[in-house]
Structure formats: C-alpha cells, structure tokens
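Reviewing the structure listed below.
Of the protein chains in this complex, one is absent; all others appear in place.
So, subunit A:
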Amino acid sequence: MESSDTFLIRPHHQHKFKPAVVKECIREIVREKLSGVQYDPEEVPQLSKTLADSVKEKVKNAGFDRYKLVVQVVIGEQRGQGVKMSSRCLWDADSDNYAEDVYLNDSLFCLVAVFGSYHY
C-alpha cells in the first residue's frame, strides 16, 4: 500500500470498487478454468486454491488501488443436495462492496465471492 494521499477517507468515484466489473472478472476466469471439468476429489482442492489466486490477481490488476481484497471460492459436487450460502459484513457502506458469481455444470457447482474493503 503506498503511503501517499493518506488523508483520503473515501475513494474517488472513479476508483470505487465496482461490483459489475469484478463480476465480469470472476466470470471470465471461472468459465475458462471450469468448463468441461468433472468433479474429482483429488484435484478439486488444488483447483479451488488456484482459482482463488487467479481471481485475486485479476481483480488486483483491474486497478482497485487501496482496496484490501478477500476472495472466497466454494466448489462442490452436484448430487442433488441442498446448499445455502450467505454472508454479512460490518464495514463502511460508502467505500466497501462485494461481487459474486455462481457457475454450474453437470458434475459440480462453483461459487466465487470477492469482498473489497477500502484501506483509509
């Protein structure tokens, strides 16, 4: 984090965390890495880690300086079970935001959530 402009308590409008842009980033990466992939209990742990890292790199490069990022990836096998995921955040609603995307294919489902928190 660079130490210039430390008096900024809100991001400039152009530099705000834009959920739509981040959602696009997530979509591209997930579709690229998971289309046609079958659920395999040996490979999925590594796959979920690399997916989380790639999404984080991509969002970082999209230019949200001064934002701390948390990326969470959940991959599960599709066997007709019910799953529900929810989240709550205690943060500054003016500057912080999140984006999420869900991907489904025949054998697995994948959920990616990116939370961005402004560093004052």
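Heads up, the rule we're going with is that a residue touches a chain if its C-beta (ideal position, glycine included) is under 8 Å from a C-beta of that chain, and two chains touch if they have at least 3 such contacts; residues count from 1.
We adopt the following convention: contacts and distances are computed from a predicted model.
One chain of this complex is left out of the view, and of "Vacuolar-sorting protein SNF8", "Necdin-like 2", "Interferon kappa" or "Dynein light chain Tctex-type 3", the protein name its UniProt record gives is "Dynein light chain Tctex-type 3". Listed by residue number, the positions of subunit A touching the unshown chain are 1, 39, 41, 44-45, 48-49, 51-53, 55-56, 60, 68-92, 96, 98, 113, 115, 117, 119-120.
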